[in-house]
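Excluded from the complex is one protein chain; the other protein chains are retained at their positions.
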Amino acid sequence: MNLLLKEIRRNPLLWLLAFVPVVFIGEHLWPESPTLLFALSVLAIVPLAVLLSHATESVAAKTGDAVGGLLNATLGNLTELVIALTALRAGEYMLVKASIAGAIVTNTLFMLGASFLLGGLKHHVQEYNRVSARMQAGLLFLATVALLIPSTMIEVDSAAGARFSQTLSLGLAALLIVAYALGMLFSLKTHRELFASAAHGDESEAPWPIGVALATLAGVTVLVALVSEVFVESVQKAAEAFGMSQAFVGFIVVALVGGAAEMASAFSGARKDRLDLSVGIALGSASQIALFVAPVLVLLSHVIGPTPMDLQFWPGAVVMMLIATLTAMFVTVGGRSAWFVGVLVLMVYVIFAMTLYLLPPKVL
Amino acid sequence: MNLLLKEIRRNPLLWLLAFVPVVFIGEHLWPESPTLLFALSVLAIVPLAVLLSHATESVAAKTGDAVGGLLNATLGNLTELVIALTALRAGEYMLVKASIAGAIVTNTLFMLGASFLLGGLKHHVQEYNRVSARMQAGLLFLATVALLIPSTMIEVDSAAGARFSQTLSLGLAALLIVAYALGMLFSLKTHRELFASAAHGDESEAPWPIGVALATLAGVTVLVALVSEVFVESVQKAAEAFGMSQAFVGFIVVALVGGAAEMASAFSGARKDRLDLSVGIALGSASQIALFVAPVLVLLSHVIGPTPMDLQFWPGAVVMMLIATLTAMFVTVGGRSAWFVGVLVLMVYVIFAMTLYLLPPKVL
Partner (left out) sequence: MNLLLKEIRRNPLLWLLAFVPVVFIGEHLWPESPTLLFALSVLAIVPLAVLLSHATESVAAKTGDAVGGLLNATLGNLTELVIALTALRAGEYMLVKASIAGAIVTNTLFMLGASFLLGGLKHHVQEYNRVSARMQAGLLFLATVALLIPSTMIEVDSAAGARFSQTLSLGLAALLIVAYALGMLFSLKTHRELFASAAHGDESEAPWPIGVALATLAGVTVLVALVSEVFVESVQKAAEAFGMSQAFVGFIVVALVGGAAEMASAFSGARKDRLDLSVGIALGSASQIALFVAPVLVLLSHVIGPTPMDLQFWPGAVVMMLIATLTAMFVTVGGRSAWFVGVLVLMVYVIFAMTLYLLPPKVL
């Protein structure tokens, strides 16, 4: 508690923590004001993200950037998993898929690009461990192939097609989870020396004790999940009030707010010239959603959903995921970055966001 | 003038300069003989291209290859811009788009591939600055995504689709111009040291004084533009006489002659082991057309065209641009080249040319 007060003194953003209880109170007092609840929940998520960022960095300082990045991705994606599970139980598979695709694209393009840009504005040229980046890009490529192939092979309209698609999705889900587990075995155990960080920035901030950091990580993650639920309930109606399309909300808004916690960590890492942390969070998070969250949701849909969910995505979403993956594969070849690389990656994201924003209704 | 005579003595091709006035005379005497005018205009463009090449090299000798390449691309693409503006004013958007796509594909594949091949026949292995090549390839990739996404997302047939496509095209045009400007800021200002040349060949030819070189650049560019107009008016009918398809003329013939000036510079640079100049011209020119000429035409179409022009391309053209970009991204990874790399890139171009030549009418 003492530590928390010290942090608040140092980072004025943490005063926004006051909005966390306000959200829960507001949920009961004004359940009919989605725009207000939307604004309150965004204001509450920001300081929680800052806390999460500092806690993760404290753990990362103890464990090395690769493990720290992985840890961050795992905990950060709890938010996405909770959101998707809520939608899954309600049978809203369209929303589940849009939020999966949106999270992959947003993490790969926006989080990576903004990290490169923010880091590059402060540091002339930054180096990072490209072995790690390329492995994550390879996993993403595998997941994109797994989503692309069933959509290319067959029309789902027929009964045989639907059965084919469902059996295939189960098999692909199992395969992706195995690939994810083997990837962890590779990077954390058999070849962990390849994943050591390339550059070490200044680590002026004193890290928290490991116990405090872990407890904060756990507690704040739960708070983020609770506030996120208010956010999800309100975002759809608030978006309509602001005149945004369905597709834009599912792909862009949910993904940006859902990933706020990880973004805070990734951007802060980039500013401190610890680009390995940023790249690890951005691509690690994207590949975790593609190879762990999405397959787990497919498997769980056989237990808790009204009907099984398959891995067939809207063709536009598959194209976006493919382009995002190719972009990541292209920019991580050299293991070096400057501000313009970030601009390029962000611009690809802006093209997607622009297209989705202008898309007429009933296309998704 | 003295200098010009000295050049003519050294390079017999420059005797062809006599065809420049012949073209303008022929235009008035035999306006009904497109095949003759076509032949005359090609004969006149070649020596102008040679002059332009030498002038650009003189400037490049003073400014470094990267800036020289950029300068060359800017002036060389005036031809393409003039051609497209003429067609734009007449509302022939199909021709404008074919010449844009053709110029991108021809510069990326033919100019780059032939530079690699011609350089490789003289030098065993050539090195070039891959940072510069990869940045241009990245810009091309961004432009291809901008052309690919709207075509993937929606059918334009409906009224809502047409409106969507037009608004999106305006936004994309603005975004591409911003990306192009930031790219220049990056390569000419904040990170110009990264764009220094990798290899330096022999520079035996005495460069012209900078004043003469700049004046020649300007004057010859105007002449190229004037002759090009005769060329454009005659090429369509001459092509029919030779039995070529519409698609082949728009994509291949116009692009090859329109880029003749830059090709002369690029090929001469490759022979002199100054591959940075060649790669800079080829990819720089392609990305300038994609990120500057094409968006400017979209914006201008709102002012001077009968109706606004959008960025929707024929799917076959988008596929060709995408493959051309992927090829450039693939071959520039290493920053080294030998003759076979040129063969590979040229063969991709020949596949496109062959397909377009054989394409039955009414497909484009």
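Order of writing sets the labels: A and B. Residues in every chain begin at 1.
We take it that contacts are C-beta pairs under 8 Å (C-beta built on N, C-alpha and C of every residue); 3 or more make two chains touch, one makes a residue touch a chain.
Just so it is clear, the structure is predicted and the values come from calculations on it, not from any experiment.
Participant: Out of B:Trp15, B:Trp30, B:Phe242 or B:Phe340, which residue would touch the omitted chain in the full complex?
Facilitator: Here the residue in touch with the unshown chain is B:Phe340.
Participant: Touching the absent chain in the whole complex: find that residue among A:Leu118, A:Leu168 or A:Leu344.
Facilitator: A:Leu168
Participant: Consider the whole complex, including the chain that is not shown, and state which of A:Leu85, A:Leu299 or A:Val333 touches that chain.
Facilitator: For the chain that is not drawn, the touching residue is A:Val333.
Participant: Among A:Met153, A:Ala241 or A:Ile304, which residue is in touch with the absent chain?
Facilitator: Final answer for the missing-chain contact: A:Met153.
Participant: Using the document's contact rule, name the residues of subunit A that touch the chain not shown here.
Facilitator: 134-135, 138-139, 141-142, 145-146, 148-150, 152-154, 160-161, 164, 167-168, 171-172, 175, 179, 182-183, 186, 190-191, 194, 329, 333
Participant: Mind pulling the subunit B residues that touch the left-out chain?
Facilitator: Its contact residues with the unshown chain are 124-125, 315-316, 319-320, 323, 326-327, 330-331, 333-334, 338-341, 343-344, 347-348, 350-352, 354-355, 358-360, 363.
The rule is simple: only the chains that are shown with their structure count from here on.
Participant: List the centre-to-centre spacing of subunit A and subunit B in whole Å, with centres computed as mean CA coordinates.
Facilitator: Computed from C-alpha means, the inter-chain centre distance equals 41 Å.
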